[in-house]
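Left out: one protein chain. Kept in place: all the others.
Chain IDs A and B follow the sequence of writing; residue 1 opens each chain.
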Amino acid sequence: MTSIERDRVIISSPAPTYEIEIEAPSPRMIMRRRALTHPGFLFGATVVLATVIIALCAPLLTPYDPYAQDLSQRLIPPVWAAKGSWAHLLGTDAMGRDYLTRLMYGARISLTIGFGAAALAGIIGTSLGLIGGYFGGWVDSVVMYCVNVKLALPGILVALSLIEVFGGSVFSVTLILGVLFWDRFIVVTRSVTQQTRVADYVTAAEAVGASRFRIILGEVLPNVLNHIIVIASLEMAVAILVEAALSFLGLGIRPPTPSWGLMISEGRNFMFFQPYLVAVPGIAILVLVVAINMLGDGIRDITAPEGRN
Amino acid sequence: MSRFLIHRALIALLVAITVSIIGFTLLRLSGDLASALAGDTATQEQIAQTAHLYGLDRPLSIQYFDWVWKALHGDLGRSLFTNEPVTYLIGQRIGVTAQLSVMALTFALLIAIPLGVVAATRPNSWIDRFSLGLAVLGQGMPNFWFGLILIIVFGVSLRWLPISGTDHFSNFIMPTITLGTSVMPAIMRLTRTGMLDALDSDYIRTARAKGLSTRSVLFKHALRNAILPVVSLTAVSLGFLLGGSVIVESVFALNGIGFLAFQSILRTDFPVVQSIVVFVSFCYILLTLVSDMINAYLDPRIRLG
Partner (left out) sequence: MSQRQEVLQVEGLSVAIDTPGGTLRAVSDVDLHVGRGETLCIVGESGCGKTITSLGIMGLLPRRARLSVKRLELEGRDLARLSGKERAALRGDRMAMIFQDPMTSLNPVYTIGNQMEEIYVRHGKGNQKQARERAEYLLHKVGISAATSRLGQYPHQLSGGLRQRAMVAMTLMCDPTLIIADEPTTALDVTIQAQILHLLDDLQRELHMALILITHDLGVVARMADRVVVMYAGQVVETGTAEEIFAAPRHPYTRGLLDCIPIPGKTRPGAPLGSIPGIVPSLLGPLESCQFRNRCPQAFADCAKAPVPLRETSPGRADRCLLPLGAPAQPRRASEALGAAE
């Protein structure tokens, strides 16, 4: 249609003229075609989208309140077990709260923290990477020094300490995780910036007198964007896993908020007789994280420049 | 090469100093460590007494240099909780963590490298897809949860393995598997990618043109090149395992430094926490230096400039 460019090549003298038409699809069409046939991307995108919808529409999808305790309904197993019932599809926990409902509301926690931490880390990391990669010299050395310091620190222990100090609300956990995951952003952004910087079109922009700020935003950043999106998705997955671990240890989201990690921790006491309390939230984390990873990998494959076999 | 290594060592020293400062300040960020220690019901006077008792009323920089000076002489202070020397506490538990980390890494390598090599030699085969699937699963699974599942299946239902304690080797099997699966995927993927790149290269084409056996092409020529970044990743992973073992140690009730750090954070036992954070960081820095040295040795382009 209109997005396909047709090139015409005219062969001239001494032979009689021939016209050869070459069809070259535009980059966006290539990407769309790849996206629709990439199984990992499709799976990842579907699951993530479904999770977001469930998280947003949770009040509409379930009649229960995730915080409402009903001790007469404690520890009912899921519907497929012997004593299960259709009233509680995934059973209830030790406080009689509907598990499926807690799972749905827990999705909100995971998605919020995951996305928030990744976004914050992305902003910090990309800025530092752009600056270090573009200016080079001692500025770059400082940036790399920051990365090395960050890498040397044991992330989990630092996160635990900071949460102990600043408390375990969704906001503080997001902030703390965001401040701990920017190293991969820096490394990739810096290297792409270094490569782009010596590209001819950047030199041209500099020659015309464009300000540095404008060059960084206008020329370098668009190139880096693809990589950032991929890394952001991967870091989001990591953030969700770390939040679950911290909540599991008790130094993350505090009860009664339904964080999936916290649900596993609460179910631990009963796990020998009611393993579903531990299995179900874990599977939820697994599926979401795998989906996000596959989405990220898929985006990387789709936006990769031509020339990859 | 020695100039390269000296340069690296100097940077490492700078990073180490910075890390020690950060480790030192971590728990003090709450603003008033003394009142946290004294408790909610303490009076102003009791708080002041607590502050003086632990030297918290001195300027921060003095406290830092005092701590560093003592640390350089082997004195890391005493635990506020048990009053035992921190060096003793760490020494008591480092064995467990080190053993767990090394076992986990070995487990990961034994699976990751062969799988990565085979997957690269048969791209798009079932084993390639299987290994990638395994990597995806390993990277997506919360490892504390995996540990619990292993306990449910092997410790309780099948009763094959003990659930907690550290006296026996079999106590380490499930923790090793749990911790190993968290680092295995990255190593496997790196090996696979490295092998794919190597096998695609011109020098492998030359090796085949010389009529060398498949084994020679794969192991002598390709793997030797592909393994270089994997060595770095392995060293770095070991450092990561030392710092990240806290979760697995909690799940399996192993008495390692990770679990000690966790308990100490909860108790605001700052001498222990700052020492462990700095100790683990130093191990990491040392491991990256070692990996740089190994890299320089293995790659003649670095070794001989």
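As a convention for this text, contacts are C-beta pairs under 8 Å (C-beta built on N, C-alpha and C of every residue); 3 or more make two chains touch, one makes a residue touch a chain.
Please read these numbers as outputs of a predicted model, since none were measured by experiment.
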Selected from B:63, B:87 or B:201 as touching the chain missing from the view: B:201
Hidden-chain contact residue, picked from the options B:35, B:79, B:225 or B:288: B:225
Candidates B:80, B:102, B:173 or B:212 - the one touching the absent chain: B:212
Interface with the unshown chain - residue positions in chain B: 201-203, 205-213, 216, 220-221, 224-225, 298-301, 304
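Quick note on the criterion: only the chains that are shown with their structure count from here on.
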Residues of chain B touching chain A in the complex: 11, 14-16, 18-19, 22-23, 26-27, 29-30, 136-137, 139-146, 148-149, 151-152, 156, 236, 242-244, 246-247, 250, 258, 261-262, 265-266, 268, 273, 276-277, 280-281, 284-285, 288
Residue ranges of chain A in contact with chain B within the complex: 145, 148-149, 151-158, 160-162, 164-166, 237, 241, 244-245, 248-251, 261, 264, 268, 271-272, 275, 278-279, 281-282, 285-287, 289-290, 293-294
